[in-house]
Structure formats: structure tokens, C-alpha cells
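Here the complex is missing a single protein chain, while all its other protein chains stay put.
Every chain is named by a letter (A and B) in the order it is written, and numbering of its residues begins at 1.
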Amino acid sequence: MKEKTQVVDIDRSRYDFRYEEDESEYLESGIAPEIIKAISDEKNDPEWMREFRLKSLEIYDHTPMVDWGPDISGLNVDSIVAYIRQKNRMKTDWEDVPEDIKETFEKLGIPQAERESLAGVGAQYDSELVYHNVRQEVAQSGVVYTDLESAMHDPKYADIIKSHFMKLVPPTDHKFAALHGAVWSGGSFVYVPKNVHLDIPLQSYFRLNAKGAGQFEHTLIILEENSYLHFIEGCSAPKYYEASLHAGCVELYVGKGAKLRYSTIENWSKNMYNLNTKRALVEENGTIEWVSGSFGSHVSYLYPMSILNGRGASAEFTGITFAGEGQNLDTGAKMVHNAPETSSYMNTKSISKSGGVSTFRSAVVVKENAKGSKSSVNCESLMLDSISRSDTVPVMDIRTKQCDVGHEAKIGRISDETVFYLMSRGLSEEQARAMIVRGFADNVSKELPLEYAVEMNNLIGLEMQGGIG
Amino acid sequence: MINMSEKRINTLPVPTFRWLGVNDYKYDIKEFDTDIKEISVPENESKSEVVYIDSESATDIRISAENGSKIKLVCVFDVQGQARSKVTAELDENASLELVELYLGGDVVSEIVTELKGRKATFEADIGFKLESGDKLDINLIADHFGRKTVSSINAGGVLGGSAEKIFKGTIDFKNGSDGAKGAEKEEVLLLSDEAVNKTVPLILCAEENVEGNHGASVGRIDEKQFFYMQSRGIDEDKIYDLAAQAKLARVISRIDDKETLERINESLGRGEDSE
Partner (left out) sequence: MSELLRIENLSAAAEDKELLHGVSLEVSEGETHVVMGHNGAGKSTLGSVIMGSPEYKVTGGKLIFNGEDITALGADKRARLGIFLSFQNPIEIPGITLSDFLRNALEQVTGKHLKLWDFKKKLAAAMELLDMDSSYADRDLNVGFSGGEKKKAEILQLLILEPKLAILDETDSGLDVDAVKTVSKGIEEYKKRTNGALIVITHNTKILEALTVDKTHILSAGSIVSEGGAELVDEVIENGFEQFAGRE
């Protein structure tokens, strides 16, 4: 009677197509001063950036590998190609984007999404942005959405970038932050002026097509006082046998009373080491909202940090992680309360099946000056079989008496009772289980824009599919 | 006392972000002669032990409980200076361990590792603390569920005043094969000072589908509704905190039935025979 749903590997054909890259466009693999200098030359870096890259490399060389978290011994950074030159400069007209790249993004639905519901779109292919465009009315409101390299050379933004770039995530943060500082390429710069509310989202899509390569995009977003932005990023890559590396960096500055929502659907292929760093600094009465779906990657280390730096600042993190066969996904969030009356909420779900390992890892720090602060964490894990693994590793560090910190965690399975109830109404066991998992993930999909919620439900459906017995 | 050396103990079963300083306890302190105490409980028998630690020392208590046996261990720590304690237990089928630990002061490092080996073994831990300036406490409690239908329930709570520092690491580990196991963990901490440091690290590790694990924690001030209710009855803030602190400890103290131990605890808490 108690047969288990066999879950097959996800049909990833939608993501797995790929195009041959031209070998001559690769820089040599590995991380050495010559490679870093070559990247600087390629990008015509300003002097401070040249120095920054080399300094970061030095830090990288002296920083030990992480000694906690999932095993990354399968990743040999020296064999990763850090930079792949694009044959053409970035385009602002979709028709001008090279045919193979255009086709890639069209299959992923990017231009279509832009036409329908976005204020602006950026698309990165391997190391460089290949397309960037914002709607005219958005540009007229003073919103800047461009690639970081162009902005760095624009006298209007050069200073602002210099004073913000890797200030929240310094290269000394950890080894892969140092690596990022040395080889970063591509990514977006977004600036939203005071009192500007962008009602429709901006989106960036990252595609790593090349084999054995790394993607190191840098996203820098600055929201001035009382502004609002929803930023969406999506990522995918075709599957290769060689390890790929994603060590991007996201730095978000949320000004007084401003609100930023940052949504991510990550669906890297299962040969990807996803060692991404995301951090937000939130000023007085500002709000950061993270929505994060982690489905892909072989190994992930991903814990967006919110630093609540002004009175009344708040942060919310909603996340789901689905670890299937061959995946070790270590995800969660960090909340640092560094001002009075700040609040943070974390709500996460994780699912493990077919030998997948998921770990929820969190830190809530309430400093002595964060009087009157509140924090609440709620994490739930679902085990779909006994060959998988699910760990919950939260830490609370509390240093003021005037606060309320709550934490709840639950781990369990789909109860036979619930499956029976659904089956008694005519659903097959497989359908019943898929429905329960969808329901389990509902609080996250509710937070996503519709087309992403549909995408996520499809991913869950695919993961749960397969014959009984 | 033999020598001075740096050691790492109380290691978290799954390490986490290093900057939080919770992965292990590094000590560069006196080495004590360890007082080893072995407690074995034969099949279907019951035992009860009390250990009162009131001086600098290292204690190592090793429990083995055979099928169907019951052991209750009460440990009270009330030290001026440093103390280290380790309790390890192996529980066979249907065996049960009831552990009551009360920390009233000192610089204490305490490790508790219980292996629930046999089917339906149960582990119940009640841990209370009342710490003041100068007190430090690092607890690393691990419940390893190996057997089917094993049950663990961990209740910790207490108050931190002055510049007291406390880390409570509590791990429920469902090993593969612990089919039908249940584990629950709860910690409630009341902070009485802005200099106190509280770290709470409740882990659930799971390699088995058919288990139920829960943990909950609340840290900070008294629940607003309770506070208002007591205030509305005319009680002032200091007294409310006092009452709440007493309540936190009372839960643990009520589990201790040894009269002499209770007298010593009451004396240490500064309440004479007139209380309770």
C-alpha cells in the first residue's frame, strides 16, 4: 500500500540547449595577475579599478577556503575560465543582438516578458551584457538601468560607483568575494532617484553558456529616499560535465523610506557551483524584501544579508529550496539589527528528495543599540524519502533586553493521512503528493510575479513527476 | 590542576558562519583532573542520581541504560570559577533518561551527548539557568536518534542578568533508520540587562523521512499580553521581571525532588525556608 513516488530527474530540455562558443574568444583559464590585467585592458578600467582588481587577487591568494558548508572540492578554480569576450558590443535594440544569443533568450522567454510586463530588461550572456533596454518613460523619470562598465565610464556615475562598489561586500569578506573583486564582469547598475516609484519591475537574466566557465556579474542598486523598485533576476545554464562557477555579487543600498523588492529564480544546471554573495544596507524606515527560489546548481552557498542600519528599517526574506538528486543546496538568510526599532522576518521552505541535501542556515543578530527590535524566523522542511537529507542550522545572537526574537522550525514528511484524504477525492498518489508540495511552496510562489510563479509550479511539477512504484 | 593548554570543545555537529563564534568553545584555561562517574542501569531497573558541582572541577558522567531501564540525573552547577562537565548516555530499547540541569553561576562549559540507540528509547532534558555578571555558560547538547520510534524532548530556559554570556547549542539528529522518531526542542530566554549576551543555536539534522522534528525559541522581554495582565493587577515592572525569572526556574526546580539539593538551591537563590 505504501508505495513511494519515484521522482525522476527534471526534464531540463528547456534550459539545456546550448550553442558552440568560439574558442578564440576565451581568455586563458585560471586566476593570475596577467589574466586580471587582461580583463582590465579589455574593459578599459579606470585606474582605481585596475588597482582594486589586483588588490582583490592578493586577498584571494591569502584567504583560506571556506571550512564549513557543502563540499566544494570538485571545483578547481584554476581550471575555470574567468572571462569570455563577446564579439560585439552591447545592444539596446533586440534585433541587433547576435542570432544565436537572441535565440537563446527567446527560448527562455526574455524579450516576450519585456514586452508584456517589464520596465526594463538586461541580459547577460557569459561574461558580458549583450542587451540592455529601459522603457522611455522610465528613463525620463531619472531611473538609470545600465551595465556597470558603461556607468563606471560615465562622468555622472563614476564617483557614485567608486564610493559604493564592494563597500558592502568587501573582497576581504570571504575567498569568493575576493575572487569576484578580481575578475568581476558584467552585471547591472540601477539608480532610482528620490520619490520615484517604479510600478513595473526591472529584470536581469543571466545565462552562462560557455563550458567550464565562471560568471562573476556585479549588481549594484541604489535607491534614494522614498523610492520603490522591484528587481527580478533569473539565471540558467545548460548542463556540462565540467564544473562551472557562479560567484556574483549583489550590493543593494536602500535609502530612507525606500523599498526594494529583490526576486530571484535560480535554475542553474546541476554542474554549477553557485557561490553568490548578496547584501543590502537599509536606512531609516527603508524596507528590503527578498524573494528567492533555489532549484538548480550542484552546490549552492546563498544567504542574502540585510543590514538594518536606520531606525525603523525592516527586512523580509521569503525563500524556497528544492534539492534533488546530486544537489547540495545550502541556503538561508542573515539579518543584522543595527538600529532601534528594526524588524526582520524570515519565512523559508525546503524540500529534499532523491538523495538531495538541503540545509537552511540563518543568522539573526540583534545588537545592543537595536532596542525595540523584532525578529521572527519560520522554517519548514519536507523530506520526500529517506535517502535525502535536510538540516536546519539557525543562530540567534541577541544583545539587548528590549527585543522580541522568535524562531520556529519544523521538519517532517507528507503524512499518509493527508495523501489518503486527497486520494479519497479521486487524486492519484502522485497528484496528491505534487499538490501537497505545491501547497507547501505556496507562500513563496504567491510572492513571485505571475509568470515566475507559473515557472516555479512547473519546476515543482517536473521534479515530482514519475511513475508510482 | 595539571597544566594550561588551548583546546576546542563543545563543537557544533554542523559548523556554521565563523563570525558568529558558535562553532566550538576555545579555552585556554586550567586543566583539571577529571572526575569520572559511570552509571549503568540494568534491565528494567530505575536509578536516580544528583550531582552538585560547587567548586572548580571537570566532571565526566557516563550513563548506560539497558532495556527498559530508567535513569534520572540531576546536575546543579553553582561555581565560583571554572567548571567543565560532560554527560554521555547510551539508551537501549525502551530505556529512558530524564536529565535535569540547573546553572546558577560560574564559567561553565557543559556537553551532553545522548545516543538513543534502542527502539522507543526516550530522552527528556530540562535545563534552567540564572546567570549574572561574570557568569559564562556554553552548553552543547546533542540528541542522536538511531533507534526507531525514539523520542527526545528538550526544554531550556532561564534568565540572563548583568553581563552574563550564554550559548545554548541544542541538536536533534535524526540518523538514517530512526523511522518514526520524534524530537522537540524549546528555549525561552529572558534578558534582564543590555549587557547580557545570548546565543541560541537550535539544530535539527535529518536523514530519515518518517520523523517529526520541531524547535522553537523566544528570546527577549516578557510577552506583552502577560506583562499587561500582571501590570493591570498592580505589579510593577521590576517585580514582574522577578516573577517571570522565578517562573522560568521553577519549571526546572519542580523536577528536583531531593530535599537536600532543593535546600542548597534555595539558599543559593537567596530565598530562605520561607519560600515555596
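Note that in this section contacts are C-beta pairs under 8 Å (C-beta built on N, C-alpha and C of every residue); 3 or more make two chains touch, one makes a residue touch a chain.
Given the structure is predicted, the values throughout are model-derived calculations rather than measurements.
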Which displayed chains the hidden chain touches across the whole complex: A
Hidden-chain contact residue, picked from the options A:73, A:163 or A:424: A:424
Residue ranges of chain A at the interface with the undisplayed chain: 1-2, 416-429, 431-432, 435-436, 438-443
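Basically, only the chains that are shown with their structure count from here on.
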Distance between chain centroids, defined by C-alpha means - chain A, chain B (Å): 38
Interfacial residue positions of chain A with respect to chain B in the complex: 67-68, 303, 334, 359, 361, 363, 365, 368, 371, 381, 383-386, 388-413
Complex contacts: residues of chain B adjacent to chain A: 14-18, 20, 22-23, 174, 176, 179, 189, 191-221
